[in-house]
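All protein chains but one are shown at their positions in the complex.
By written order: A, B and C. Residues from 1 in each chain.
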């Protein structure tokens, strides 16, 4: 163990695992531990979490509300890119990690700490995301990842250590069936019956959204107003980024929207199966794509579309604070300059259906699209257009 | 008018427009007209369409059932690519055009015709698709596109011409509200209230699928079996490509699946608004993507994903018989070698939810994905992996 | 001929073709013609070109030195992108067209003209570039492209028309063997013996650079200093963009650098064979790529590299003033933030050989690259890195 580590900043949730980690680091590294508990909209009561950290041995416990920063500087830029990992996953967990890492590094600087620590396991993506973000922001800071370091080999080892050191165990009833991660964008579920990809997820995997079967029998229409690619008003009411997402989560959750069950490819080379709930994010994603239909030029859109895979890899793999993600963001934000307008969306039984869209920058012109005559489009032009398009195919049959 | 044109092969639907075109070509070019009416699963009664063609002046009328070829050689290869235009459209109209063009060219060769003709307008994509396919297959054939050539300026001009030449007009009741195109993959709707993108589509725009509100209140589960990326059996029953699509259309239609309302970018430079129904194709698309989750290697998938935009442009823009589409298809088909297995899908109120998937080629390994110990994955490896991944970010803050 | 056209702005070189065009437009459209002759570094004497235009019937003749704007706002941004068309062509002709079109449109606005005109033929790329740029900048302006409109069928028709209207013919001796285009970035040659791709270009196709065989027998070393991706000083002397290019042309020309002979694909669907001389641009291109080696992060570079084809298509096809080119430029310029430093280049007999490079933002670290121990790189990390990289290949042999 490095002698140089005198103070560590730990990402602390208040749960059993990070409590054990807190104590384990203090004992193993013989150092001071400062904790950070961030409110990212996980809808957990954070009252008392600082007291718990201090009781478990922390020298200082930060509890911070980062919801607006999370929505504005992380989720919204990512949604402007229409980011989707492997065609389906809206990256709810991935996008939270760089923000937490950023605050860990900032607090390390304020506190004069030499290392940061997290509770992510050695087989997952989150360890990579935390550590790459931290390396980018301050390569001199050391990383402590207890799951890769200690000798605990089972849950029982953990609970034994907890009992030994007076860390309160969760009551049996509250024990989670799944390994979960929740924030204002989504909730993820792994483990349990999901480990067999042939099993249908059980009812315990619903938290943010009702099962579609239980959603109302009456559709609900909303109007979502966008400015430069970001949603800014709902049904005429201006909302901050975090308030917007919260409101859309309520709507989406009520209508059973945004549920996903998939096997995905982790960055560390493993396939894993997860269930995701992204109610508000799904509404945002679909409405945004729809508004682009009238606001975005064809080639800008296709160019951007061809880069979604790459951008999503950046987010998923933990390269948020990375020059390639930033370069892509410049391109994407340039395409969003005129993505301003309103989408009318019908929500019903898991369906998000854009039924109307309008924009002061609309490039749609009804007179051009109909097959009637108009002032701009000369149908005879099409003959020349087609002939020159086809010229290079003359040798096709060779 | 070219003196060289003595015989023309016309894509003939039996409707008013192509009947007028048939007569107009015969008169204008003073030539023989042979018609082709193809059954692509549009579920129209084609009995008597040949008699009608002959009565309108055709010298010969081909009526052909191309459904299996359409499904097997056009729709299925496209679905193996997960093709989606502008993130949403499953390309139902686009994919039918090259097949019709191919048959027009073949018949032109058999009949010794000098030209082929179609009824697509001068502002749409279909003219491009027909003509590019024909140019690729036989650059010597002339193209006749009456909508770009004649002087008719309105529907009234057309009906006047029809009356003059004894072409029966459809009874008022059967007149369509929309400009529609239907085949076994989809039905499209344009025009009418849809010309204002802010208008919600009316009930007339439902043909292949019920409105979600009218779908059954009970979910239905199906099992779809794939071989090398193609669906080959439904609930244990082997089905031909066309039979598979028909069965999935029935299922999807019943559950209100596969409806899309969007503003898209035409190849000719115009934005247009359309409503699409693709019930069976939507089930296929979603189930295929899901099965790939366990069968496809990560980098093959991401590579293929990054090319979906390009492949879809090929199909949408009419470059099916084109070297770039064929090169892409080679890449895609190579990725599908092991996409073999079964997906269990829940259909309910417009939702297509994969709930289980299995494959003899599954790359998913439960032992690797859990955070427990296993034989293959050494958690300590992750530290080295992350450190080398992050090494290039050391200069990030410069 | 449109009655609405009362004044036209014509891109006028002073040569026979555009003189004929000037007169032809004035007569055919019965309108006023204003000419623009731009100095883009073509090294032709423009004295008297205004007099000639006026004598041929122009109502006003603009002669403008656009060299600095050309270098700064067109060539340099394109070189920051490392743009190369079809792996070889540095786009010397392509990049000049949007600037000329921009000035034509601006003058049309100042002059109250209704149309702009150019002397590009109906089979080339330049017509597309001129007209797309103009459409983007002012879609209301009409385009006049005499080569596509008039009935002249040969050179003789043209000279007859010239003789008839008192337009002086070039003396036989000065007649060009090739169709040429020259500006400060390059000189292109088409036609003549080049029409057969098997023919080696003759000596007439050398203007900006000597044949390699005639280049000095002694190498010359230069130092090129870059700031944010642009060359700003040569051998320690600060130079404006146009002065930089001129100086590099002199150097490159002396050493026989930057000659290219290729068959390329025109946007209009035709293959054509051209010879290009790009002496200074070739030095810039190679030195820039070399400096990026130490200044650019790997993933930024690879991302940018994967977009060179697309960016080059924008420039070649005439989509300079287009949203997709601008979005790409944002990405590219972001990658160039730290491309600042000095490259030492050896010039010798057609070879441009970077032999040294340094930068205040260099990401190269000698201590990391050697196989000795260092402080940052732990060789044991590589084992974990490799094992996780390879994990997804475990199923490869299936």
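Side notes on the structure shown:
Definition applied: a residue touches a chain if its C-beta (ideal position, glycine included) is under 8 Å from a C-beta of that chain, and two chains touch if they have at least 3 such contacts.
Computed from a prediction, not measured in an experiment: that's the story for all the values here.
Residues of chain B in touch with the missing chain: 265, 268-270, 297, 299-300, 303-304, 310, 319, 322-324, 326-328, 330-335, 388-392.
Those residues of chain C that touch the chain absent from the view are 82, 86-88, 121-124, 127-128, 131-132, 135-139, 143, 145, 147-148, 153-154, 179, 190-191, 195-201, 212-213, 219, 259, 261-266, 268-273, 289-290, 293-294, 298, 301-302, 305-306, 309-310, 313, 318-319, 321-323, 344, 346, 348-351, 353-358, 362-366, 368-373, 377, 379-380, 382-383, 385-387, 389-390, 393-394, 396-397.
Where chain A meets the omitted chain, the residues involved are 297-299, 338, 361, 363, 368, 376-378, 380-385, 387-389, 391-396, 398.
In this section, only the chains that are shown with their structure count from here on.
Chain geometry summary: the mean Cα position of chain B and that of chain C are 41 Å apart. The distance from the centre of chain A to the centre of chain B, each centre being the mean of the chain's C-alpha atoms, comes to 33 Å.
Once the centre of each chain is set as its mean CA position, chain A and chain C turn out to be 43 Å apart.
Under the contact definition stated at the top, the residues of chain C that touch 2 or more other chains are 297, 299, 388-389, 391-392.
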